[in-house]
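Partial complex: the chains shown occupy the same locations as in the complete assembly.
Read from first to last, the chains carry the letters A, B, C and D; within each, the first residue is number 1.
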Amino acid sequence: MLEITGLRKVYEGRGRVVEALRGIDLTVERGELVCVVGPSGCGKTTLLKCVAGLLAPTAGQVRLAGRVVDGPPPGMAVVFQEYGRSLFPWLTVSQNVELPLREKRVPGPRRTALVQQALAAVGLADAGSAHPWQLSGGMQQRVAIARAVAYEPQVLLMDEPFAAVDAQTRADLEDLLLGLWHRLGITTMLVTHDIDEAVYLARRVVVLSAAPTVVQEDLHVDLPHDRDQIITRSDPRFAELRAHVYGHIRAAKTDPGRPPAGTMKA
Amino acid sequence: GDSGEPAGKGASSGSGGGTRSVTIGAIAIVDTAPVYLAQSQGFFKKHGIDAKITSVQGGAASITGVMGGQFAFGFANTTSLLTAQQQGLPLKVVANGVASTGERDTDYSAVLVPEGSPVKSAKDLAGRTVAVNQLKNIGDTTVRAAVRKDGGDASKVEFVEMPFPDMPAALAKGRVDAVWEVEPFVTQATGQGARAVAWPYADAAPDLTVAMYFTTQPTLQKDPELVKDFTAAMNEALAYADAHPDAVREILKSYTSIPAEAIAKIKLPKWPAEINRESVQTVADDARQDGTLTKDADVAALLP
Amino acid sequence: MTGRDAAYGAAGLAVLFGVAEAVPRLGLVSRDFLPPASEILRTLGHELTTRQLWSALGDTMSAWALGLAIAFVLAVALGTLIDAVPGARAATASTVEFLRPIPSVALIPLATLLFGADLGSSLLLIVYAAFWQVLIQVLYGVADVDPVARETARSYRLGHWTTLRRLVWPTALPYVMTGLRLAASVAFILAVTAELVIGSPGLGLRIQLAQSGGAVATVYALITLAGIIGVVVNLAVRSLERRLLAWHPSVRGEAAA
Amino acid sequence: MSRAARLMLGALRVLGLPVLLVAGWWAWSVWRPSFYVPSPQRIAAVFGDVWLTARLGDDVLPSLVRLLAGYVLAALLGVALGTAIGLSGRLRAATEPALEFFRAIPPPVLVPLIMLVAGLDTAMKVLVIASGAIWPVLLNTIEGVRAVDEVLSDTARVYGLRGPARLRRLVLPAASPQIMAGLRQALSIAIILMVIAEMFASTSGIGHTVVLFQRQFQIPEMWSGIVLLGLVGFLLSLAFRALERRVLHWHWHQRETHA
């Protein structure tokens, strides 16, 4: 479904040249849920934007369903790390969620239903008429998630989508995402800083190294298919995987490119 | 250059009855009272003309309007007409406009100085700043002529441009040494203490023809009848205005904003039907001498 | 506008009135050239009872409204187009910068030639002057779109029209509102100036007549009327702005803190 | 792309549209010759004689000096007043009607009043220019200052940015995109008002000369003056753009790199 080959991205501007991605090779199958983790500033957002067709790679390419991505493909939804700025302040919360649906020509009644369901799912059923700037940070982030959910995309890209909500809400949203993924078989790529979350959600966890950034580890998560906040997280295998990823990130930060000492075979 | 579009919107023949709609561009000042009288007294109608008078801001605007076919006839001062003709505009004068009274103390235009000014007569203006409404036009031409006649050095007079209405204030504030004014401002300024030292229209030439009504050559060729009728109507109106100062003062109330008490006091110009050809030639020669005109003017071609 | 704002505004105008009353009365400027404010207002009151004034006002305001509308629509359309078509900004920049400073007054001969003293003359001058005011504001405004918001629009594949309507125009709106306020007064100024200079009927012609008739108080009364119209037009634009920009920090900030 | 090709493309960008427009004008003037719309050749032919001789020192230079003086005065006053008014809701409420009153008064009728106060000389012209060019700066500054991001302004409050420091470090930079928009508008308004100011009580200047040509029916000469005004505006806007690139580099870069 999604093939990333030799992806390189260099930012050039005013004297500062940053090689955000050195060479990324990665394939995501249709309907797979992949989590991307890596040290702060290593290029996760850059990777996601290249996949979304929002940023032109310096070298290499991204293919989606066989076609080279050179602009945002149809049927894709993105939740941005800067959730606040991705909401339109002149629209109400419902209007924000509804806008992409209009564009998709979803008929009126169905649109209203989708918007209401999505807002209810993220716990904002009664904030529909507020404007984004009247909401707390976590609420804004949930609006951005609701917008993506209501869109019913085939490909879903999320950049730290649960960073601004409390632990309980986060767990609820994780399960919402899993439910949606089960129901619609969405190909999903999710950037997160929370290693527990990555292991809990993903079928595969991709660990990026620090700059110069490459894929440091591509880990298959062999936990049972149906996840449950209590059961899955108390599985001893969960702890093993978690420790494994943590070790890699730690290593990535200090000594990029080399696997950490005492690597566990996953 | 070209001829402009003859008789475009400015004139159009009525259906059969012989009445022609005509637009006339004229500035709304005392000088143009006859054209308004021609309308209100029915002189135009008598000659089969349905006239509409459009107020314009100055001679240049009415010349442009006539050239563009917006007006069939316009009103402009002698210098403006000479200048336009020299630039190749095919203008043709069709009627007299307004003339000086020819007498110094009663003329409707004068050079004024503030109370206590050392300037006693025109020759003292040399080395002074004089405000005129437009540079390189009839004002500075005739003021220079007056200075020369009085034995002064006309080339030493400094001119500055300023609208007539703003001159009394500038004079009172001492921003300029003297102003060249026309009515009703002559009366207004003298009422505030200013003193007349020269009467350029009267000084420049006897019975100076100050302004005239005109059209374009093409209009003249295309519709000589219309021009003839216009001339006839205007000539009657000029004679009427000259003979009925009270009617003039009355009509001023309708198209100008001069306060009623000022209307009663202002000095009126003369409206002879005949153009004083020598005076036009004199103005042309003076303008040539000052450099306002760059060539010798062909007065005969301009005048009917 | 709250009651308090109105009170402050009225106080500001009262101060202005006081100064305009005092200056001629104290003899700083002769009353012949600048009559006291009370006399001006009295004259204005008298003028307002005449039918000619209202018909002149009607002429001026209709030329103003028409010219402003044409200029506004043209400028918003062209500004949006320049922003949307790649390379158009660079290709038009030199021409825009060349044409912009050409004064409308310099076009008067052209206007007189084409339209005489008709409405067309006024419109030509009004549209020419007001157009640039809006255009520049539009060009700055449409360039101000937040990059994250733009990426959001792109990733959801919002069409050109939707992006324009839902993202670009709302972002540019604060700039455009300022442009509208600037253009409204420039259009009004040009409407009056055109009448003043060309002599098409309207308020400007009446000012010109009053000037050449030496009726100083009337001149100032008419100028005052022009100023009052400016205040009223601004009130209207402001209330429009409060509705359209309720979401904007500049408007919403007033409610909080 | 090679260097030469890029240069060519750049030249095409800057000159493409003007060349097209001039060609259009020329075609029109051939097709419908008119006294008032001379051909571009005629205008170009007189341009040098008219402007590159004594008038350069007598008319063009004084005009430019007045223009710059008036513009700088308007810019300084506009930004200063606009900042004060934008920061205080009360001051805004109190001054807005009075300012709107003045804004609606046409400069040509304001000139006599300014003449009463400032005389006829350079001071009057500079005042007339400033009195008209100030509005776009003032309005844009007010709106820009009002729209400062709340989080940013909270940050400044917390870290004790007050008074002049707050102005210099927060308010002015944050409002600068909009202030620059106003300054750019003001540039062309200043040129227009320079012409209007020189139409009154003047004996020199580009505006005076253009109006004189117009009344003398020296139409190609008049058009050459209009072209000169356009050129002045164009050159000033180039200088302005260079300034803007320095002042707003962060703004434009922020908006480019992502787009």
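Please note the rule applied: contacts are C-beta pairs under 8 Å (C-beta built on N, C-alpha and C of every residue); 3 or more make two chains touch, one makes a residue touch a chain.
A quick note: this is a predicted structure, and the numbers were derived from the prediction, not measured.
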Assembly composition in shown labels, counted over the whole file, is A x2, B x1, C x1, D x1
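FYI, only the chains that are shown with their structure count from here on.
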Furthest chain, CA centroid comparison against subunit A
B
Just list the two chains that share the greatest number of C-beta contact pairs.
C-D
At what distance in angstrom does the C-alpha mean of subunit B lie from that of subunit A?
83
Centre distance in Å when subunit A and subunit C are each reduced to the mean of their C-alpha atoms
49
Centroid distance [mean C-alpha coordinates] between subunit C and subunit B, Å:
36
Among all residues of subunit B, which ones touch two or more of the remaining chains?
60, 64, 67-68, 163, 165, 169
Touching two or more other chains - residues of subunit D
34, 36, 116, 199, 214, 219, 257
Complex interface listing, subunit C residues touching subunit D
4-6, 8-13, 15-16, 29, 33-34, 87, 90-95, 97-106, 108-110, 113, 129, 132-133, 136-137, 140, 143-145, 147-148, 150-151, 174-175, 177-178, 181-182, 185, 188-190, 192-193, 196-197, 204, 207, 219, 223, 226-231, 233-234, 248-250, 253-254
Under the definition above, what is the set of subunit D residues touching subunit C in their complex?
13-18, 21, 34, 36-37, 89-90, 93-98, 100-109, 113, 116-117, 135-136, 139-140, 143, 146-150, 177-178, 180-182, 184-185, 187-188, 191-192, 195-196, 199, 207, 210, 214, 219, 222, 225-226, 229-234, 236-238, 252, 254-255, 257-259
Residue numbers of subunit B touching subunit D in their complex, please.
1-2, 4, 58-60, 63-64, 67-68, 80, 83-84, 86-89, 131, 134-137, 158-163, 165-166, 169-170, 173, 175-176
